[in-house]
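One protein chain omitted, others in place.
Moving on, here comes chain A:
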Amino acid sequence: RSMNLFLIVYLCILISKALINTVLKYVWQSEPFRDEPWYNQKTEPERKRNLFLRALTDFLAFMVLFNYIIPVSMYVTVEMQKFLGSYFLTWDEEMFDEDTGEGPLVNTSDLNEELGQIEYVFTDKTGTLTENNMEFVECCIEGHVYVPHVICNGQILHDCTGIDMIDSSPGGSGKEREELFFRALCLCHTVQVKDDDSVDGLKKNQLSRRSCIYISSSPDEVALVEGIQRLGYTYLRLKDNFMEILNRENNIEKFELLEVLSFDSVRRRMSVIVKSSTGDIFLFCKGADSSIFPRVKEGKIDQIRSRVERNAVEGLRTLCVAYKKLTAEEYSNAQKLLQNAKLALQDREKKLAEVYEKIERDFILLGATAVEDRLQEKAADTIEALQKAGIKVWVLTGDKMETAAATCYACKLFRRNTQILELTTKKIEEQSLHDVLFDLSKTVLRHNGSLTRDTFSGLSTDMQDYGLIIDGAALSLIMKPRQDGSSGNYRELFLEICRNCSAVLCCRMAPLQKAQIVKLIKLSKEHPITLAIGDGANDVSMILEAHVGIGIIGKEGRQAARNSDYAIPKFKHLKKMLLVHGHFYYVRISELVQYFFYKNVCFIFPQFLYQFFCGFSQQTLYDTAYLTLYNISFTSLPILLYGLMEQHVSADTLKREPSLYRDVAKNALLRWRAFIYWTFLGVFDAVVFFFGAYFLFDNTIVTSNGQMFGNWTFGTLVFTVLVFTVTLKLALDTHYWTWINHFMIWGSLVFYIIFSLLWGGIIWPFLNYQRMYYVFMQMLSSGPAWLGIILLITVSLLPDVLKKVLCRQLWPTATERIQNASRHCREHISEFTPLACLKSPRYRSSDCSNSPARRSNSHSKKMMFTHWRGVNYSVLPSVFGYSNKHCRSSAGHHYSGTGLETSV
């Protein structure tokens, strides 16, 4: 993104350069002895051309001369770097999942560097944080709990009356209800049965003796049917519209399937209408508690509700089951309504919904089920790492609040000391939305106000942090533009609250609402980079909306993976993807972009300066071959390779220290400051090249045999210095020298020399000029030229080295400290300090959260420290000219680090 901005700046520079030169040319030429001296006459047509036309051609000629400052080849290189770089992601062994046999997929290579810039992660819960590997845990029939496990989990059962003992079921009506409940579960689903032979990567039903598998769009249903099977009722198949059930007595019961009122995420329930062999017509409905309870007419609602809530807190997914018996005419009515709705040409969806609404009511509540969805392995670890990396994690789920909150606690999104703020329908009912929002923002902001001094130290997450829980209904209230015109007010307030919360949980979200939230954050005024990760079809909208969409190659089909930019097999892989690959990609691309601008400034600025000495006549400084090949072959491969291979710190360190991610957050390496630094470095180097060579050549003898050099030798000298400086600059920036790097960097220098020897060594028959003939060799045969080249290269490289050293010494970033520490570790392993240094962030966090008193103590020390620094070294930048300003921002960071270490 910033690349294009930089490009515009360079375009302006280009145009202004050309303009300046054109104007100066005409000023310079105003004296006739300069415009057309006797030795250098114009041709007739040139003389006759009118002034305006001449000025225009001159301007265009200057544009052509300087056009190399716009690094066209950068685009090619960037594309190549992105494309080839994305292979490293797919090749990563650690991101390959053994169970599914899937590795990561890269659907677009455009976003590699964005992976290092993520500020918000929006994650789905089911299937993403959790495995989406449902297991039927228990069911509750009129308050009696049944558990299908052979080995009972005492904790769940400690207050249950009926413990998995079907015989002890109470009373006749209870028995009847129980049977009805199991049948309901057996019937009310859209599961299909498949024989075992055609294993197609689908879940095998291990417990089934008949070796058949259930397939369904929803894993919950499969879990339920399997669970019921373990309780004695086996769903066999759907044959000729008859559902066959094997009951406990091993008899097959047949039900005619009359209607399916299929599931949708708005109603959050589904129903079937079946006719039993006895001729009774039943409507079985199962769905979320919130959608079932209001429609229930009788049944032990309170008991079941309490059980459901209990389960939800445990993090289980609950469903309620209800039924009603239909009489024949009721059924025919319903059928008619359904027929009409289904045949409707307009608004079919809406009409169907209305009909469903009419049919599905006055239920008799049977019971509830609980399905466990286990957390994915290392999900907690991943979330913790992401939060340490300064990424805000939002969980968007369709589940109910308690379930979701429990999961969030389990995966450490909310920690024990997190203060939970709730913004739910329930709360809004009590107060008005307005008041709730203002209250919340007051709490958050007051807290924040006291924190401002600390935030720069990057420790704010270790402090008291806030978690926000919001539900879909409340969100839609916030998002709804208000009638009185002052719309957007709530939104701003809401955003303000969110920004200060380290974790946000949004539950009861419709798929579109997920996208809405992502959009809301994406368009907020800081324009953070968002990432959405999900596995199901309901996440597709949010995946498409976010900057980076990641799909989990999971159970709920491949829609998400197909619509995403990247697909990974497990949530835990996100950690490596962002912290390691993303970080690398970002560091690499930022260096690549900056370096390209730098090397082209170095390349073209001497050309610009030369115009002042050649009468603004567009004379090129370098030979055409050099002009053409500079970007193509002399300097392109080392940087491309850098863009692919560079590892400024090792991948393991990046993974171990998520906080390093903060070093590159918010486009830190492509800010204007860095850009200006690089540009000035380029200009400085160019000035050194040009004027160094100028004074070297200035009307004196440069050879030891008294012969003179011409303009092409001058250009070649500048160009040689240029190629060497630019390549060595990259060599200085490379932290990871594999043999390929050595080969490329030294290889391209050798190639330059060989090419120059060859280019000047032969009278090329197809050229109509031979100006480079032996120029390079003659230059190399002169001692002063060698000395000049060496000096100029050194002088142009030293400032950058100096700047790096000073920054490292005075204001090291976290990355650099890690680099130092790892070096120490290698050198003397037994020593205590480096290890402590490496682990210090961990100590730090625990220390901070436990003892605020001590922390404040260390803070005062830190302040002292900065103060001292200010006095002593504020003179440095002015002394050395190469300002270290851009390191200053990281200064605070470092001091807090040292200060805290001492207090440990």
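Definition applied: a contact is a pair of C-beta atoms (placed from the backbone, for glycine too) under 8 Å apart; a residue touches a chain by one contact, two chains touch by 3 or more; residues count from 1.
What we mean here is this: contacts and distances are computed from a predicted model.
Q: Could you tell me which of "Glutaredoxin-C8", "Cell cycle control protein 50C", "Nucleotide binding protein 2 (MinD homolog, E. coli)" or "Glyoxylate reductase/hydroxypyruvate reductase" is the UniProt name of the chain missing from the displayed complex?
A: Not shown, but named in UniProt as "Cell cycle control protein 50C".
Q: Among A:266, A:523, A:632 or A:701, choose the residue that contacts the chain missing from this document, as touch is defined above.
A: Looking across A:266, A:523, A:632 or A:701, the contact with the absent chain belongs to A:701.
Q: Pick out which of A:139, A:546, A:560 or A:645 touches the chain that's been left out of the picture.
A: Answer from the full complex: A:645 touches the omitted chain.
Q: Residues of chain A in contact with the chain that isn't shown?
A: Residue positions of chain A that touch the missing chain: 33-34, 37-44, 87-88, 90-93, 96, 101-103, 584, 613-615, 617-620, 645, 647, 651, 692, 694-711, 713-715, 734-741, 763, 768-771, 773-774, 777-778, 782-784, 787-788, 791, 794-795, 798, 801-802, 804-806, 808-810, 819-820, 823, 861, 865, 868, 872-873, 876, 879-880, 898-899, 902.
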